[in-house]
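With one protein chain removed, the remaining protein chains of the complex are shown where they sit.
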Amino acid sequence: MEPIIVKYVDKPSLNAPVLIEGLPGVGNVGKIATEYLKEKLEAKLFVKIFSKYFPPQVLMKGDGTLYLVKNELYYYKNPNGRDLIFLVGDYQGMSAEGQYELSYRVLEIVREFGVKEIFTLGGYGTGQLVDEPRVFGAATDMEFVEEMKKYGVYFSPSDPAGGIVGAAGLLLGLGMELFDMRGVCLMGETSGYFSDPKSALYVLRIVKEYFNLELSLDELEERSKEITEITSQIKEEQKMEMDKKEDLGYIG
Amino acid sequence: MEPIIVKYVDKPSLNAPVLIEGLPGVGNVGKIATEYLKEKLEAKLFVKIFSKYFPPQVLMKGDGTLYLVKNELYYYKNPNGRDLIFLVGDYQGMSAEGQYELSYRVLEIVREFGVKEIFTLGGYGTGQLVDEPRVFGAATDMEFVEEMKKYGVYFSPSDPAGGIVGAAGLLLGLGMELFDMRGVCLMGETSGYFSDPKSALYVLRIVKEYFNLELSLDELEERSKEITEITSQIKEEQKMEMDKKEDLGYIG
Amino acid sequence: MEPIIVKYVDKPSLNAPVLIEGLPGVGNVGKIATEYLKEKLEAKLFVKIFSKYFPPQVLMKGDGTLYLVKNELYYYKNPNGRDLIFLVGDYQGMSAEGQYELSYRVLEIVREFGVKEIFTLGGYGTGQLVDEPRVFGAATDMEFVEEMKKYGVYFSPSDPAGGIVGAAGLLLGLGMELFDMRGVCLMGETSGYFSDPKSALYVLRIVKEYFNLELSLDELEERSKEITEITSQIKEEQKMEMDKKEDLGYIG
Partner (left out) sequence: MEPIIVKYVDKPSLNAPVLIEGLPGVGNVGKIATEYLKEKLEAKLFVKIFSKYFPPQVLMKGDGTLYLVKNELYYYKNPNGRDLIFLVGDYQGMSAEGQYELSYRVLEIVREFGVKEIFTLGGYGTGQLVDEPRVFGAATDMEFVEEMKKYGVYFSPSDPAGGIVGAAGLLLGLGMELFDMRGVCLMGETSGYFSDPKSALYVLRIVKEYFNLELSLDELEERSKEITEITSQIKEEQKMEMDKKEDLGYIG
């Protein structure tokens, strides 16, 4: 068995497409954002990727049928600008080797379709509940840093500490060194404790504006309100807990 | 050394054979069921599979001689219908890579013999002792879902949560995506705490009827009665424990 | 880099040689026994084996120089019978894959020199301190079982429970299935808590007799007396501890 098996469902002709990655990760921010894009823009599946670097597992569809875990590429023909390719899936590679092999292979595939720029979407886990998640960035070159600052992306000399692990980092790192591609990683601030549609919303607002997408974010706004409420409740409870302790004359 | 070494003991000519998998797993349900079939139907060994994906181990036969751990294929020429191939063995692959490679190789082998349908047998661990284990199913297509429902197989939108891990899942997932095969996984409900011949019995009743097999299940009925008795005893004890606590005015 | 690198120091012509394996393992019984043979018989180094399946490590010789961890083959031209090849080394392969690959490669090498029989020496860890360690056996065929019984080797239907893990098992398992070789594993009973020259001594007595070796076991007798003394002391202490508890009217 080849370590990575690529099945082409279609071979579309695309206009200077940009790869947008959103695989599972911290707070599932990238996955939520990219799958939202894929669905709202009615992107078309064109590549399936199976691999021994994924878990040896099938998942249920809910109707009694099953499917093998995989990654997928979808394309979107953008009437207002460059076309988009979305990378989504059930898992990232389970080992360092798998991560490298899968990212490298995705870059080989998208190069065929003319990709020269990459956006990787993810979460930046801070362990803190925040009302207004910032969107942190990391880019392959200073030009991209400056450009993204205009869209409100936050570049910090010390964040993300520890760099970026997984596909969101590797696609950019391998892309710039070995494929002559450039790109940026957008990371929505998130507690990292739960799947975070609110953080995904803040990331998508930037993506929407940058690519000039005709896209309603209403549904994601709705889902993110729930997060706002849960966050408020937890903060309220934490505050009451603190107040009680102060009344008793001590702090835990 | 080749990662997987296949030794053909025989190359039988088979009639539209169906692969039935029963490797070790939850409650050893699949293993018990498939090895029972293999023995009662006096199936013939035709392929031995050795691999570095198995543990580096030999096992004892009981007479002072040893054998290398392996998987095996047996065939059964069914006078009442399609022939059967049984996949049994000491272990499943020990890593994700091993699982993929071994399942892929088994599919390559059985394709040569004309296999287009696969039944994988396993256990569905619920952590609960049950009197009448249900048999859950997961299939590659809706047609197979509908067909198996007629035999009392239970399809649930939420089970098995987490999908199916290991050979029972991969043979179907790889089979449908890369080998144009279809199939179903039958999972007997089991506590998962011990080897469960009763769960295997309920699975085999469906297999026997579906394939119209001349097969006595008496011995397995016998072994499963022991399980019924043990289960009853444990439940009795649990109930007495509960009653005592209630008498004392509290629940643990 | 090739996963396994074989350096031939010499290519001796040997007379129906038998491979004797003694790599590190339970109680280092096999290693002590085989290295004793190698040294007392002044066997000659003819093959060095390096591999990425060993730890990435060099060891110190004591004079300030270092050497890369390895396995080695030595040969002994036996004036009283068949020649012997000894497999010794710093480590066994560190993964299942490494174990398979290394054992397979050793079999390929020794086949070139005419090996058809294999003795693997090891320890059988029982967790118990014993005065007179038995030597357990496991063979590739009944003929060998019967032959070794004459030398006092103990064959048990239930031992070793769990089979034999590592090179001592694989060389026999792969040898019989893929190289048409036969052999036996001799396992000296050992607590498994420390390196056990006494257990090695009991194994070597059988090897010496079987191969009709001109070999003094005196030094090993000496080292094994120390073990006898330590064992006696520990047993004494354990007994006193027990007696005290009985005096106090309970058993821990």
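Some points to look at:
When the chains are written out, they are named A, B and C in that same order, and each has its own residue count from 1.
FYI, a contact is a pair of C-beta atoms (placed from the backbone, for glycine too) under 8 Å apart; a residue touches a chain by one contact, two chains touch by 3 or more.
If you're wondering where the values come from, they're calculated on a predicted model, not measured in any experiment.
Across the whole complex, the hidden chain's contacts among the shown chains comprise A, C.
One of A:Asp10, A:Glu39, A:Asp63 or A:Glu97 touches the chain omitted from the figure, and that residue is A:Glu97.
Of C:Thr65, C:Asn80 or C:Ser158, it is C:Thr65 that touches the chain left out of the display. The chain omitted from view is touched by exactly one of C:Ser13, C:Gln57, C:Gln128 or C:Ser216, namely C:Gln57.
Note on the undisplayed chain: of the listed residues A:Leu45, A:Met176 or A:Leu217, the one touching it is A:Met176. Think of the hidden chain as still there; on subunit A it touches residues 93, 96-97, 99-101, 103-105, 137-142, 145, 155-160, 163-167, 169-170, 172-174, 176-178, 185.
As for the chain not pictured, it touches subunit C at residues 1, 3, 5, 7, 48, 50-60, 62-69, 94.
Here is the rule we use: only the chains that are shown with their structure count from here on.
The best fit of Cα atoms from subunit A onto subunit B calls for a rotation angle of 90°, in steps of 5. Chain geometry summary: the mean Cα position of subunit A and that of subunit B are 38 Å apart.
In subunit A, no residue reaches two or more other chains under the touch definition.
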